[in-house]
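Pasting in a structure now, in structure tokens, and then I'll have a few things to ask.
All protein chains but one are shown in place.
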Amino acid sequence: MIYKVISKPEFRKFIDVLVRENTSFGPRQVDTAANGNPVYQFMPVASADEIEFDYTATASSAKHFFLPFRDELSRFSFHDRTFEQHIAYESEPVVLIGLRPCDISALNILDDVLLNGRYPSPYYLAKRKNTFVIGMDHLPLPDCFCKSLAHHTVSTGFNLFCSDIGEKYYLSINSSKAFTYLEEFQTEEPSYEDNCLMTQRRKLISGSFRTEVDVTSLPSILDIEFESPVWDKWGAKCLNCGTCAMVCPTCYCYSVDERFDIDLKGASRNRQLYSCNLVDFAVVAGGHNFRPKNGDRLKYRYYHQHRGFAENANQQICVGCNRCGRACLTGINPKAVINDLRMEKESCMTCVSPSPDRT
Amino acid sequence: MKLDCSIDIHHLTRVEGHGNIHIRVEQGQLVEAKWAVVETPRFFEVMVKGMSAERVPFLTSRICGICSISHALASIRSLERAMQVTPPPAAEAVRLLAMHGETLQSHALHLFFLAAPDFAGTPSVLPLMQSHPELVKAGLDLKELGNEISTVTTGRCTHPVSLVVGGLSKAPDKDRLKFLLDMIGERKSALGLACDFFASLAIPQFERETEFISLHNGVSYPFIGGDLRSTDGVLRDENDYLLMTNEYLAEPSTSKFTRCSRESSAAGALARFNNNSAFLHPEARKAAEHLGLRPVCHNPFMCNIAQLVECVHILNDAETLIAKLIDMDLREIRTQFTPKAGCATGAVEAPRGILYHYMETDNEGRVVKADCIIPTTQNNANIHYDLGALARQALEEGKNDREIEKLATMLVRSYDPCISCSVH
Amino acid sequence: MHDMRFTIPRQDLNREAFASSVPDFNLKSDLMKTDMGYKCRITNIVSLTEQEKLFRLRIVDPEERRIFRFKPGQFIMLELPGFGDVPISISSSNSNHEYIELCIRKAGHVTSALFRIEPGMHLAIRGPFGSSFPVDEMAGHHVLLIAGGLGIAPLRAPLFWINEHRDRFRDVHLLYGAKEPSQLLFSYQFDEWKTISHIRLHTIVEHADAEWKGNTGMITELFGDISIDTKNTYAIVCGPPVMFKFVCSYLDRLGIPMNRMFVSLERRMHCGMGKCCRCMVGSTFTCIDGPVFDYWSVMNLKEAI
Partner (left out) sequence: MNQQGMHFEKLKIASFDFTCCEGCQLQFANRESSLPAFFELLDVRAFREISSEKHDDFDMAFVEGSISRSDEIERLQSIRKQAKILVAFGTCACFGGVNSLKNRIPIEESVVEVYGEHPVETLPVQKISDIVQVDLSIPGCPVAKEEVERIVVSLVTGSKVNLPKYPVCVECKQQLNTCMFDLGEICLGSITRAGCNAVCTSGKTPCLGCRGPAEDINFPAFTELVKERGLSENDLREKLGFYNAFEAYRTDET
């Protein structure tokens, strides 16, 4: 890693050149919510002016740039009794600007899942390799809890990371590509003062978290609480709408379907991001549903986020961005659910009645 | 031998909705010629009662699967006028473009799917896909363009989603507008091909003097709002639509009939042309010339040609309009409003002619009374009387029953009736 | 100024380069698992019953045929282009490198389409995937093979293995139950198994017909017929979940250690690679951690049965 500082106007110039030359996405305000809050999303940008450098957090994560919501995996073309299968792993180069530390951590987790397992995914790899990621730090929103999962800072997984130290950005350069591009712009070695400002910035961010979720020993708590009434309580609220999984930066479960082309001369094999909260996720041939109840399905999402993966790589895959909590119509969020489970556990230990209504 | 025949067409094909033709000839004399609309009534004027203004366009657009944008806009216009809401100019421009998309789509559907088979002597467009692939492709290209314009402007080609009282719920995407511009450029050749094809057809020669009624604003070819004008010289305010229509029941039809200065009148592409040809795009005027259409034309079969001329106008006008929209700031597209009591008429030129929605609202913006008069309703009487005149002329020309039947069905189709719409 | 256009050279992204960029990525056979299937020709189809057919598939490309190797108990994803892919256990001997056999029940949409195809057609397989029966560890012991209904399909691979290495095993019992006599699959091989391979075959049906002279009832009733040295026995149980629940708890009571009983689990699957998560049971992927599990693991999986 190489560290530099750059003045804000110069940084804008750099971004401007970069986005004008490449297909780029950055945070833009797409709406104003009824409560007056701006709503941001990663949207196409063609100049630095279109980017909201001081945005808070996007409503949906950047996951779909790497795992499209719908993606053609392969094509078949038919000839008489046989067929050809075609696969294209290529992907167009993309610049992504303004990812938060939690977003980048999420990409690192997806790397683990999709690249380091027994069967690395070439589709994902192609996109990951062909995406230039520029991260930016920010002050947490009141409900962010990435610090609880130690994802409020990030040291890998990006090409360039910018920390706002007032007049300048403090740059962490993590790829030769980023380094070469920046050579054309005026950057400086960080001075002692810059380094102090950077430390202050870190402290400020770290000290600004207002939400904390105790995730210690969560995997085993989840295991023990498999039959907990907490799942019925939250299950009763869950609409099985899948919103949480769609906006989440790490939910990656998918479904595959195959379709004939309309002229029947070919077919496509497609992947669609799915969610364990959706009603038919665990249905098998003959119609048997292994998870018939709302609570069962909701539980599985929490299992996958906070326990499932723990056994494989000893880390939870939730990064604490609380996008799911913000997006959930009925107010289901990790903090509330996890706290409930903890209470449940503790109440059992002290032989207090395990009332699910207590929060 | 004098002709004796009885033509009974139950549920005429290749028109929208259910209509019947009865023609009876005894001893070479026409005894009866009747146009009857037997569509199931749906009672939209009842359904809309009590509904909040913001929901109304979503309901009224369901009056018709072909001209849903016109219905939505007629309702919106009447409600905006009733509650004194002024939509932002950008929204007005997008609405006009949406009308262009719908008209193009509807005209292409009529010309190629419904009318062309008559001239080619096939039961439907499907055999033409094999025998006249380029022609069908041209038709499909134009129809697709129309649908694409509607989709970009209103979110969907049938039953718009973003047309709301006060403006638009969402502005069209500029990249998609640019794409439309390219598409129009590409598809002009399809239009040329269509013009050459229709110019080569033998359009039946038949005239019956008719009063043509359409909107008129004195500055442009009319689509949304304006005065009501007839070729007989009547000119009225939009709100006086009742005086222009004088609806009456003609059993057994479930659709009503209308009249103005004569026993019947006509609306539609030909009426618009007859009243407003001066405001057509120069290219469209050229096309009219090429196709032998001149105002005031009293041959209802020329409706087809008038539609084609309008397609030329639309393609050219849409180009200008889109270029303008691309340069506009499209963020201001919706005026917030406070519901209030009021009443007004909203008139638009739907593909088949002038469409009136009249609405009365209460203090909460709920509809308390509604009235819709549909273009096909305004054409019913004219179709009816035309049928008689046509049959009489055909008998004089010594035509046989099959020929009369064919002419009669072609005549009705030229009006491009939208029957379920008329029995809303 | 540098060219700020940011691209990665195309060749970086083709398969060869991709493979070399990921350590331990054995190019051909691993890619054959993930996306590109082995193209196979159907050489033969046998109707076993109205609901089950035995398909014989031969990998078209000789080089690919050489690469494709599997272990008893593993499954493949069978791809019928346009219709979809389904997980199917390999039902033939793993020492046979000429073809593989799949015994398929018409259960839904892809399997029904498979029932309409004819020999000569091409389709594709991806795999092999999943865990296998520990046939080496089982050597020197008695073996109980217990199949219910279609459960005989995944059992055929270990059965072939045992037949081919018969001298390594002590007593081998095959307990096989079906709903009706006509649903006992592979009855044409029963004699061969009994006489040539010295396998003690016990069959039972739930509903007898006029010709049926054998046992009737549930599969657990067959245990009365056999005496086993539970300390030195391995068991493989394949069949519907209810069956192995009963059978395994029975064997548990008889004293067979839980880690010597093996079952094969079924879940919905799309990828076979532990990516789509459709087959997750607790924190376990049926496709990569299974489908073969010992009974101890199954007992510890929530929602497994």
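Each chain carries a letter (A, B and C) given by its place in the written order, and its residues are counted from 1.
Simple rule for what comes next: a contact is a pair of C-beta atoms (placed from the backbone, for glycine too) under 8 Å apart; a residue touches a chain by one contact, two chains touch by 3 or more.
From a predicted model like this one, the values you see are computed outputs, not experimental measurements.
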Thinking of the complex as a whole, which visible chains are touched by the chain that is not shown? A, B, C
In the full complex, which of C:I45, C:V60, C:A113 or C:L201 touches the chain missing from this view? C:A113
Contacts from chain B to the absent chain lie at residues 11, 13-17, 40-43, 45-47, 49-52, 55, 58-59, 62-66, 68, 109, 113-114, 117, 123-126, 129, 136, 140-141, 143-144, 147, 154-159, 161-162, 164, 169-170, 249, 251, 254, 420-421
Which parts of chain C are in contact with the chain that was left out? 81-84, 108-109, 112-113, 116-118, 120-122
Please output the residues of chain A touching the missing chain, sorted low to high. 30-31, 33-35, 39, 41, 43, 59-60, 64, 69-70, 78, 80-83, 236-243, 246-247, 258-265, 273, 275, 278-280, 294, 327, 329-331
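We adopt the following convention: only the chains that are shown with their structure count from here on.
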Take each protein chain as a node, join two nodes whenever their chains touch, and name the resulting shape: line, ring, star, complete or other. other
Centre of all protein Cα atoms: which chain's centre is nearest to it? A
Find the geometric centre of each of chain B and chain C from their Cα atoms only, then give the gap between the two centres in Å, rounded to an integer. 64
Rounded Å distance between chain A and chain B, as computed from the means of their C-alpha atoms: 50
Provide the list of chain C residues touching at least two other chains, using ranges where the numbers run on. none
Quick one: which residues in chain B touch 2 or more of the other chains? none
Partner chain A, residues of chain C touching it in the complex: 1-2, 4-8, 10, 12-15, 18, 21-22, 25, 30-31, 33-37, 39, 81-85, 107-108, 111, 120-122, 124, 266-268, 270-271, 273-278, 280, 282-283, 288, 302-303
Write out the stretch or stretches of chain A touching chain C in their complex. 17-18, 21-22, 73-74, 76, 78, 81-83, 85, 87, 89-91, 93, 95, 113-115, 117-122, 125-126, 129-130, 132, 177, 180-181, 183-184, 226, 252-260, 267, 269, 274, 276, 281-286, 290-291, 296, 300, 303-304, 307-312
